[in-house]
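Below: the structure, in structure tokens.
Note that one protein chain is taken out, while the other chains of the complex remain in position.
Entry: chain A
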Amino acid sequence: MSETQKPVEEMSFEEAIRELETVVGQLERGDVALEQSIALYERGAKLKTRCETKLAEAEEKVAKITLDASGQPQGTAPLEG
């Protein structure tokens, strides 16, 4: 698993939380070597920060697509209503 580790900073929220779950699970099983458990803990902390950042990014943006005469999208406009 750790061979193909994607940098935490590039992870989507979903990827980060999935790996965080995996990390916690591995530590819970308690069968990891000491050095690895420290590495896992550090990665877990990073993943948690990433998740929190992504959660904090949650913002609402609503736009309506404007269409031209032939029904093709032209751009966006604020949605009134």
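By our rule, contacts are C-beta pairs under 8 Å (C-beta built on N, C-alpha and C of every residue); 3 or more make two chains touch, one makes a residue touch a chain; residues count from 1.
In this section, contacts and distances are computed from a predicted model.
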item	value
Per UniProt record, name of the chain withheld from view ["Exodeoxyribonuclease 7 large subunit", "Acyl-CoA dehydrogenase family protein", "tRNA N6-adenosine threonylcarbamoyltransferase" or "MoaD/ThiS family protein"]	"Exodeoxyribonuclease 7 large subunit"
Residues of chain A in contact with the chain not shown	12-14, 17, 20-21, 23-24, 27-28, 30, 34, 37-38, 41, 44-45, 48, 51-52, 55, 58-65, 67, 71-73, 75-76, 79-81
